[in-house]
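Every protein chain but one is kept in place in this view of the complex.
Letters A, B and C mark the chains in the order given here, with residues in each chain numbered from 1 onward.
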Amino acid sequence: MECYSLLRTDVPDLIDHLGAYGEIVAPHSKGDVSYSFEVVQDSNKVVLDYDRTLLPLKKMFLPPQEKLMDFSLKSLSYTPIKLHIKPRVFFAIHSYEMQSILRLDHSMLSGQAESNYLRRRKKSRFIGISFKPDEFHFSESVGIPIEEMEGFDLYLNEVDGDYQLYVLTKNGHSLIEGFEKIKTAEPEIAEDRKFNKKIRFHYNRLPQVFQYAYHSEIWAEVASRCVGCGSCTLTCPTCFCFDVKDEVTVTAESGMRQRSWDSCMLSTFAEIAGGENFREKTINRTRHRLYRKFKYITDEEGLPWCVGCGRCTAFCPAEISLPDILNDLINEDEKAQHHHQVMA
Amino acid sequence: MSRDLNIKVHHLTRVEGHGNIVVNMKNGVLEKAHLSIVEPPRFFEAMLKGRSFHEAAIITSRICGICSLGHQMTSLVTTEDALGLEISEQTRLLRKLLVHGATFQSNVLHAYFLAAPDFLNVGSVFPLIATHKDVVLRALRMKRLANDIGDIVSGRAVHPITPVPGGFTSIPEKGELLEIKRRLLEEALPDGLETVETMKALAGAIPQFERETEYISLKHGDEYALYEGDIFSSDTGLVSVRNYLDVTNEFVVKHSTSKHTRYNRSSYFVGALARWNNNQAQLSEEAHAAAEAMGLKPDCHNPFMNTIAQVVEIVHCILDSVRIIDKLIANGLKNEKPNQTPTRYGRGVGSNEVPRGILFHDYTYDNKGNIVAANCIIPTGQNLANIDDDMMKLVPEIVDKSKAEITSNLEMLVRAYDPCISCSVHMLNVEFIE
Amino acid sequence: MKRIQDVSEEEIKDLYYPTMCKVTKARQITSMEKWYELEMPASQDLGHGPGQFVEVSAFGIGEAPISISSSPSQKGSFELCIRQVGTLTNVLKNYGEGDSIGIRGPFGTGYPMESLLGKDILIIAGGIGLVPLRSLIHYVLDKREEFGRLIILYGAKNPSELLFKEELSDWEARDDVELHLTVDQADDTWTGNTGVITTLIPELDLNLNMTIAAITGPPIMYKFVIMSLKSKQLQDDHIYVSLERRMKCGVGKCGHCQINGVYCCQDGPVFNYSDIKPLREAL
Partner (left out) sequence: MKPKVAFFDFTSCEGCQLNKLNLENDLLDILKHVDIVEFREAMDDRADLYDVAFIEGSISTPACVERIHDIRRRAKILVAIGSCAVNGGVNAMKNLHPIDEVRETVYGDDKYLFATLPAMAISSVVKVDYVVRGCPMTQQDFLRLLISLVLGKQPPKYRTPVCVECKLRESECLYNRGMVCLGPITRGGCDAICPSFGQFCTGCRGLMDNPNLEGMSEIMTNHGISLEEAQKRMLLYNSNEVKL
């Protein structure tokens, strides 16, 4: 693995250099205390130290709202959408975010492959960056350390305020070709990055916990605080549910079919004509959300479908914490085990 | 000539809100001529009771959708006065821009959609789409731009979002303001001047009627007063806004859910014509040229000319908005947070010129920042007595005409005031009964 | 885990564009249901199996999953039958001969026809549930000698809601079909059985090893029908159910149809009962 040193002050120049490959997407400030992935207009505006963006990187491949076709009501016909996909470099991406994209790849490839997602996804390059975990990150507990480099072409590791640049792939190598502000260096690992939030069990024990958690009292307690706003799932990088709607223009002659993100936490999500609702109560929906993250797909793929980004907790107005729910379930599970042993 | 006349116009059209005109003449003696307000009362003062200063402007802006920006501005000024909140120069400029946009919008709406059909003798603007499509399109274009100022600076033109006590929750982008400026100069200004031409052509249809009265508006040392100033009476001069109750002197009349006001005479006039009469010296050359073209002279006593004064203000607002945008940009747009830390609690009074005339809010806050007493006095309420006095003079002057013509003249008179009846019924100075 | 490198650009197929099909015949068959015969462009075949569905599309309104009601052995055209319950279905009511309807699909799993060969087929249909099962019935009838008995239990709320009345009397007349009808509420014209569909089950004389049951109906029906079949000792893996869920994409992406860990649109809508029995949200 090649390793170089790079001064923090030279990062904007690196970004400009990457521009030769294509459009650059990187974290920017948004509002008072938030961040968002945006196309870079000015490399000095890119934020290198951020906790997490509001919406996950997923939005670049599966946009929150996306036109699927234009149609005419006069001729009852449609015009397909031409996707104009530019090569893109995703810059300053955290390891959990990269892992979420790899999981999404799996979801989008399973069954019939999701065409628009894949076309956007094909021409992308990823440059990782290390981060300091805040009170919400817990990715290590789901098997994703800060320095997890799978999926990245390049990785920026912060050491004493400046960076070490790791070259991880051939593509990564060609991205920095000709960039002169880097010097060969020895890899070092920063010491001061610890996760504040942890899940008490190793993640591969979680499906076991979920096996017996279906009727836990904990769901009702969580549901009593949840206001059903959907923020947790709408900001989740591995959620991908969507809705499709037709919009007609005022002329009533044409319109478009549009998809937009949906959320299984919303009361309407599983409702069908006639009012039958397959997950009518908040408690059913909260449970479904966590089973999707730690049981259903996990049973098949051996990985939790949660990457520990902390968004669902950080952006939940009710401050419902996913790792806290997990730890509560674990405690309950342990108690039950203990009870079993005593009884036996 | 001794004539019997009995006119009842039920639910007057093309005005905001519900009002009826009632005229009663027996043997040539005019017994009654008044505008009776039948809009259901909404009790805003009662609703404000106990509400926090964060909500006061949200609630009072719902007094009137047509003057929502005006109510909001006055409410904010009042709250800031009561709680001792200072605002920045940028906030002041952005508010003035909003007031210009709202005045521009409202005056266009009134001149083209509500008053112009009178001059052309049609029932609404809709037939004009066929006969005067370019005029209608021009009006729509101007209204759109005026509303866009509201949408961009305040989030939306009706019931604005971003103005809050102490400042704005979000600041427009420089590029957006420059685009507004471009459109003001390239679209609105030519359209405004065309409007002057159109109105000049229609001015012949304006009835020749004069009644000298007291004209009341704000007055400011440096500018044509809209956002701030002292109260000015054409009879007796300046009064501080704090003492607005000395000017308004409200009283209940039986024929109206809305109270009437009086100051030095039995009635007074507020609105564009009052502003013109009191402050026309502070208008730009272009605005004066427009006035002259349409035959509006300094000291005009014909209430029907209020519409013309509004058109003059359209020209003023377009040009002055450009000036404000230039200033905002020269100062550099800052992403300021609203200043919402009260430095005192108690009573505050605020006043703005809204399109229909001078508006007063008056709140008293407890030391948690909740309202304990509120009072709002709305322009249309202040004009009601003057409208009645005008009718009493006008009816005998036109008594020889047919009943239909008299009726239409009276409707036209009321409409010339651009009355906003929906908001004129919530204003009484009563303390809450604790 | 599937990886992005596993697919090449060329393999990526568009998912959301409908094929415009011509309505060749259409008839309102009850007060609530309309039947349509459609033709694919250029005389293509839809290529479906019994139990599969298509996403039907009307521009300006949206899409809805609708079962294919005709047998795959019917060439050149296919049939749908749609109950008017909401926005889209009510707009489709106005579509008739000559109009174009957008179709995506066929989607989902059908019945595993290979393994049904030689078996006795027990059809249990409630209300509109007959629509998807009709595809299976026609298929069996078209290849009659390849199957054992064909027993059809069909229930509706009242006689006027019975679908495909002419076909019902055809089947009634055949001696290689055992048809049992019932209605919840009889009217003056009704001389048949009255009562919910489960009342027909106890009298059945089934060859347990040979019988495959296929059930489709309103959500509430499954539990009771399965209970009755179980009390007749029919094994779980001899029972197939077809489930209805909300669906948007039809291709396992939008998430709406998920039943615990499975997607109704991809893993279903036809499920072997033994596979979904452990799923708590299924029935």
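Note that a contact is a pair of C-beta atoms (placed from the backbone, for glycine too) under 8 Å apart; a residue touches a chain by one contact, two chains touch by 3 or more.
Everything quoted here is computed from the prediction, not taken from an experiment.
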Among the chains present in the display, which ones are touched by the chain that isn't there? A, B, C
Write down which of A:L55, A:L68, A:M256 or A:A270 is the residue touching the left-out chain. A:L55
Tell me which of A:C3, A:L102, A:V159 or A:C229 is the one touching the absent chain. A:C229
Residues from subunit C at the interface with the omitted partner, ascending: 60-61, 86-87, 90-91, 94
Hidden partner chain, residues of subunit B it touches: 11, 13-18, 38-43, 45-47, 49-52, 55, 58-59, 62-66, 68, 109, 113-114, 117, 123-126, 129, 140-141, 143-144, 147, 155-159, 161-162, 164, 169-170, 252, 254, 257, 422-423, 426, 428, 430, 432-433
Interface residues of subunit A toward the undisplayed chain are 30-34, 36, 54-55, 59, 64-65, 73, 224-231, 234-235, 247-252, 260-261, 263, 266-268, 282, 314-315, 317-319
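Here is the rule we go by: only the chains that are shown with their structure count from here on.
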Going by the contact rule set out at the top, which chains touch both subunit A and subunit B? none
I'd like to verify one number: the distance from the centre of subunit A to the centre of subunit B, where each centre is the average of its C-alpha atoms, in whole angstrom. 52
Between subunit C and subunit A, distance of the C-alpha-averaged centres to the nearest whole Å: 38
Report, in whole Å, the distance between the mean C-alpha point of subunit B and the mean C-alpha point of subunit C. 66
Shared-interface residues of subunit C (touching two or more other chains) are none
Residue list for subunit A, restricted to those that touch at least two other chains: none
Could you pull out which subunit A residues touch subunit C in their complex? 68-69, 71-73, 76-78, 80, 102-103, 105-115, 118-119, 121-122, 214, 239-246, 248, 255, 257, 259, 262, 264, 269-274, 276, 278-279, 284, 288, 291-292, 295-297, 299-301, 303
Looking at the complex, which residues from subunit C come into contact with subunit A? 1-4, 6-7, 9, 11-18, 20, 59-63, 85-86, 89, 99-100, 102, 219, 244-246, 248-249, 251-256, 258-261, 263, 266, 280-281
